[in-house]
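With one protein chain held back, the other chains of the complex are shown just where they sit.
Right, chain A next:
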Amino acid sequence: MNPSASSLPAPSDRTRGDVLLSLRDVTIGYGKKVIQKNISMDVKRGSIFAIMGGSGCGKSTLLRAMIGLLRPQSGTYTVDGDEYWTGPDSHRTALNRRFGVLFQSGALWSSMTVGDNVALPLEMFTRLDDEMIRRLVELKLGLVGMSHAIDLMPSEISGGMKKRAGLARAMALDPDVLFFDEPSAGLDPITSARLDDLILTLRDGLGATIVIVSHELPSLFTIADDGIFLDAETHTPIAHGSPRDLRDHSTNPMVHAFMHREASTDAPPAEPATKGTNSNGH
């Protein structure tokens, strides 16, 4: 993937420590309003970590805090041992070079072609020549099945294609961590399943760590290894574990109802939690 290691940002040492992203007692919100508090979680290197919860619980807000768009009200957030929110802006900018983000809408820059969208980060942060950048852009777009759209404008492609192009842009600088904000939202089931396959392939092929915000259960059960469940009423995480384990073993009524698409949050039949654990009990 990396044809010119001397020109691209230095790849991180992926052998350092098992935990890549770590949050401890993080509180997030806007102004004085607290959206979520007491968030503690570890994202292991190479894993696919799901941030789950109902609408309005603060999933995307947590993601914004993890990618540097919203400063947490309190708590610590470390990226590979480095405290993210301490130090000057340049420190965060340097850490962000290790991130790739796929926004909910794709967020392609509308004034430039799909190819230019992928090329811009390479032009800004590498000293590769135009020919090499063009090849890398073709490669990234090829990985997501979008090489034919290289010269199209974002307004000329469909919503699913925008997401795939956004994914190609997120991978432009070979990031260590890919963040996905509701990747399946607005996609039909087949396109959504293909995107899941793509995410798994990219994780296995690139060795990237993936953090995904979603409430698309089939997608989460398919791809996620670990996760956290945020509750909108208590404004705290109420469960940790993989979506599959939470589905099969969680005794928390809210988590159980969410994982089984039930309207009622009455307590499920008592069953010991073997893998998925409730936050207040683990």
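Keep this in mind: contacts are C-beta pairs under 8 Å (C-beta built on N, C-alpha and C of every residue); 3 or more make two chains touch, one makes a residue touch a chain; residues count from 1.
Just so we're on the same page, contacts and distances are computed from a predicted model.
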**OP:** Name the absent chain as its UniProt record does, using one of the following: "ATP synthase subunit a", "ABC transporter permease", "STAS domain-containing protein" or "Gluconate 2-dehydrogenase subunit 3 family protein".
**Re:** "STAS domain-containing protein"
Original post:
Which residue, A:M52, A:V101, A:A168 or A:M254, contacts the hidden chain when the whole complex is considered?
Top reply: A:V101
Original post:
Among A:G53, A:G68 or A:G160, which residue is in touch with the absent chain?
Top reply: A:G68
Original post:
Which residue from A:P72, A:P121 or A:G160 sits in contact with the chain not drawn here?
Top reply: A:P121
**OP:** May I ask you to list the residues on chain A that touch the chain which is not drawn?
**Re:** 64, 67-69, 93-94, 96-97, 99, 101, 103-105, 107-111, 120-121, 124-125, 169, 173
